[in-house]
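Notes to accompany the following structure.
The complex appears here without one of its protein chains, the remainder shown in place.
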């Protein structure tokens, strides 16, 4: 009936202090506001309903409405997402957001609709950079022989390899121990994650080489989306778009906070010349020739 | 109360009493409860997906590998030599072998960070060995199960890392140091139980050995002792992770028992491998369906609803803390540790902090509390592994476990009401500032 409230179940893997979680909370509040209480989002944080890959599967199965994923685990579902794991496609943050907000960026968001994963919007997840236990990295050569933890993704593996490190896939949960016991020598992530994961307790050098800018993507199951009436779709999209603006500002603040805090804790933050790093990955860019990824890289670079 | 909870509990208890395999009972009950909110088709697919996801974990590899190395150590003469060695050291104490068991489980749990791995690795040979020496099998299994959980408090410990994330920022280094005292206290309290138990049942007390005997047994045990050096050294030295250490244990015990001691013949190996799969699979199916159940509970917001109802009962700080502990013990009975930490930290930590508890103190208390849940039926990973290895029934383990639950609860109360037990060491090492 008319009085019924539409509740969407949304699960993700981040903890509740994470700026992306706070963006999602903002989105839920906004949705209640714009829909006059007719729609709400129930949030399940902290991976209590599964890993990112599993949550996407649950969207495909239809037992979960929404999730937030990083574009790396999305590679297995939507191959075009690989483009975000290719290093140095974007010149800077401004370029990055110009691409995301362009027609091509929006098209990419909908690329998963055919596999029941419809993108609603991009959240800022900053740029990923290397951190090392006891080796300061100023130039790519400093990565030689360093075992760097990567996410389970072929693109991430190639990325570290092309920059000169030895990529080592280790699960995020095992990483703190692996770093402190020396199983790996370093890892790579954005400043807020470096801070909240406490990896700065072990890794004393953080090199802001910013090799990849990997957005977080809010997804809705296409079944659920198609079941919403047009008005509901408009409300949901409105809440998403407002949350994106809010979350970008929050992310910038949290990044600065994180960098201040790790330096306070004794971490040396290095701001290297990015040119030698960029030069190193040209061969990797070329290796995509003849694939849709190559075309995407070229389109993005030209923007 | 939520109808889905009623259906879950009734279905599960009825199937349990009728002796349906627990793993399958959990799966059926979960599916039945799920049907209240999810359609038949997606519910069946979701249970199947959660089952596969529950087992799809690298950290769980420690289970099959330590089960396998346990079998090899048992048949290959490694376990025998290690225990002979331990016997000449502390066999003359009442309940000496039980002490050996507790120390082994604590050490092993400490380095591997996995209670399940400790139970399978140590229990695999300690349970039958103790039985041969005249100890009751169920008692042996209970000792193994209870003492294996100490490794979750003594670093490294994945569950404390999970807590650090869930609590939004307690230092992992501080948590690790904080876990030592409570972990050791649990081990000591279990030893006290064993000493009393052994005296009451007149368990064999070994004689004091001669110096010559000590020398010979030590020399005999050196290659076997090297296994421990290899595993601990490898982890500490950063050559491999705790999970990978389990495969190193397999390789070393394989070489030692087949080529050095020659007590296992190569044609016997296939049967040993199949045997290890069987034990592993019993545990894996339990983990699989428990994962589905934990998922369903979270999905229906059941833990939050129940605790909200219970927390409204009092405003006395002592009672509130007691209530939190009772709820967590209850949670631990039905839920696995990782989801429990993820779900309940955000619910209880703010309450605890209002009572003046530090997040560090609360985390240690919570993990210790949930450790007890790991060895209580119906859902307790360590208990399952213990039963699987000893091929005994859960019902038979309850009686010998009772005094051990009591000992662990005493330590839990100490940790809950005496903050210094958790906070002294981290403060002393400058990793933490007590308020």
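Order of writing sets the labels: A and B. Residues in every chain begin at 1.
In this text, a contact is a pair of C-beta atoms (placed from the backbone, for glycine too) under 8 Å apart; a residue touches a chain by one contact, two chains touch by 3 or more.
Keep in mind that, in the parts below, contacts and distances are computed from a predicted model.
Trainee: Which choice in "TRAP transporter small permease protein", "Cytochrome ubiquinol oxidase subunit I", "Chemotaxis protein CheA" or "Molybdopterin synthase catalytic subunit" gives the name that UniProt lists for the one chain left out?
Mentor: "TRAP transporter small permease protein"
Trainee: For the chain left out of this view, which of A:68, A:147, A:254 or A:285 touches it?
Mentor: A:147
Trainee: Return the single residue from B:176, B:203 or B:384 that touches the missing chain.
Mentor: Going through B:176, B:203 or B:384 one by one, B:384 is the residue touching the chain not shown.
Trainee: Looking at B:282, B:302 or B:335, which makes contact with the chain not pictured?
Mentor: B:282
Trainee: Which chain A residues touch the hidden chain?
Mentor: With respect to the unshown chain, the touching residues of chain A are 53, 57, 60-61, 73, 75-77, 79, 115-116, 145, 147, 151-154, 157, 166-171, 183.
Trainee: Mind listing the chain B residues that contact the chain we can't see here?
Mentor: 15-25, 27-28, 31, 41, 43-49, 51-52, 55-58, 60-61, 64-65, 68, 74-75, 79-80, 125, 128-129, 132, 137, 239-240, 244, 247-248, 250-251, 270-271, 273-282, 284-288, 377, 384, 387-388, 390-395
The working rule: only the chains that are shown with their structure count from here on.
Trainee: Counting in whole Å, what is the centre-to-centre distance of chain A and chain B, each centre being its mean C-alpha position?
Mentor: 35
Trainee: Enumerate the contact residues on chain A facing chain B in the complex.
Mentor: Touching chain B: residues 9, 15-17, 42, 44-51, 54, 57-58, 61-63, 170-171, 173-174, 176-178, 180-183, 196-198, 201 of chain A.
Trainee: Name, in rising order, each residue of chain B that touches chain A in their complex.
Mentor: Those residues of chain B that touch chain A are 38, 42-43, 45-46, 49-50, 53, 58-59, 113, 156, 158, 161-162, 164-166, 168-169, 171-173, 235-243, 295, 298-299, 301, 339, 342-343, 346.
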